[in-house]
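So, subunit A:
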Amino acid sequence: MRKNQIFRYFAVCFFSFGISSTVFAAIKIGLVLDKGGKDDKSFNTSAYEGAKKAEKELGIELKYVEATDHNSLETLHRNFAQKKYDLIIGIGFAQTDAIKKVSALFPETQFAIVDGEVSAKNVRSLLFEEHEGSFLMGSAAAMKSKTEVIGFIGGMDIPLIRRFQKGYDAGAKHVNPKVMIIHNYIGVTGEAWNNPAKAKEMAFSQIGQKADVIFHAAGASGAGLFDAAAEKKIFAIGVDSNQNWIKPGVVLTSMLKRVDVAVFETIKSVTEKKFQSGIMRFGLKNSGVDWALDANNEKLWSSAEKQKMTEIKKQIISGKISVPDYYKTK
Partner candidate 1 sequence: MSLQRLAPWFGFLFGLALSCLLALFFNESPLHVLKIVTTSFLNSKFDFGLTLFYTTCFIFSGLAFSIPLRAGLFHIGAEGQLTISAVVAAVLGSILPTHNWFGILIIFVITALTGMLSALIIALFKYYRKAHEVVVAIMLNFIFAAISTWLTINHFQNPNSQNPETAMIADQFQIFKSDPLKIYFDQSPISLFFIVAVAICIFLYWLEPKILYFQVIKSYGANRQANQRFGFSEIKILATVMLLAGFFSAFIGLTEVMGNTYQYKLGFSPAYGFLGIAVALLARQHFLGLIASSFLVAILHKGASDLDLETQFLTRDFSQVLQALIIFSVAASYFFFSRKKIKVESEVTK
Partner candidate 2 sequence: MTIAVEFKNLNKTYGAVKACQDISFKIKRGDIHALVGENGAGKSTLMNLLGGLEQADRGEILVHEKAYHPTSAKEAFACRIGFIHQHFLLADNLTVLQHLILNWPGQKLFSLFSNSKLLKKVETFVKKFNWTIDLHAKINQLSVGEQQCVEIIKALLANPDIIIFDEPTAVLAPQEITHFLNFLKQLKSEGKTIILISHKLTEIQEVADQLTILRHGRCILTSETSKLSLLEIAENMIGQKLVYAKDEFQAIEKKQNLIFIKKISLPLRRNEILGVAGIEGHGQGLLIQLILTEAKANSVSFADIPEDRLKFALFEGMSLRDHMILRHPQLSQYGFIRKKHATAVTQKIVEDWDVRPRNIDLLAGQFSGGNQQKFVIGRELFHHPELVLAAHPTRGVDLGAQQMIHAALIKQRADGKAVVLVSSDLDEVLKLSDQYVILYKLKLFGPFKKQQLSETEIGQFMTGSHPHQKKYQLGALT
């Protein structure tokens, strides 16, 4: 009996050796996630979900990996390219250099990068108009604030997050010029994306200064804000993914950065053989950036407020409201 088991175990070992190299005819997509990893419930999760959706609906073969260190980023892209993957998607600005380098070495392979800009024939850069989305969030916060004090918690202090902040400030002032906005950044290194404890501390401090709506753009650190908000019974606003479900009733809304849509659309373009390189911008216009309204936060919004939000959104799209862009005004 026991012998039999051991034998079976070895048999399994040997057989699985063979299986791993089985070749599928399907289109192969490689997804390289940022250091935050696929479970950050935010940016990477969103990308991962888009790719998963494509796997389910488009019948592609998906392989995702998470980066360990800087040198490994380039290796991961190279390995995907060497294995003749059809499309390799890099998530996050940190991968810009790696994709720039590898895409030049493998001109036959198609690449996409989210949040980074690489101009090459085989790279599509997926950029988001974050400032538009966060303008909406600023408006929402100012609308819902009773104390006329609102907060902003950024992750890593980089231009991308400054862009969030600038849009947010403008949106709040647009609704209520008297509103006071408190800003905090968690840190200056990659660790800032993954430090919920510090986010919580900052949230408490902002609440202490009478903030009653706080928006975060801090990746996985945002969890700390949600905890603090739930404890002190104030509103929090999520980012990137739809985070309304995390603390229903506490999360006022989420600024959707539809990385999933961008990823899905890019994959789809490859399956339909319509892949185009160049820069693709996702803003309010094409629903690449949006605000989340679902069963979890429906009750928090009166129809008048909803009306007002839709109105602002329309005005941004039509250009009636011009949202300041940190990248351009720097």
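With respect to how the candidates were assembled, all candidates are chains of the complex that A comes from, given by their letters.
The rule is simple: a contact is a pair of C-beta atoms (placed from the backbone, for glycine too) under 8 Å apart; a residue touches a chain by one contact, two chains touch by 3 or more; residues count from 1.
Note that the coordinates shown come from a computational prediction; the quantities given were computed from them, not determined experimentally.
Undergrad: If you apply the contact cut-off given up top, which option from 1 or 2 ends up touching subunit A in the complex?
TA: 1
Undergrad: Across the complex, what residues on subunit A touch candidate 1?
TA: Residue list for subunit A touching candidate 1: 12-17, 20, 37, 63, 65-72, 75-76, 78-80, 82, 93-94, 96-97, 101, 105, 156-160, 188-190.
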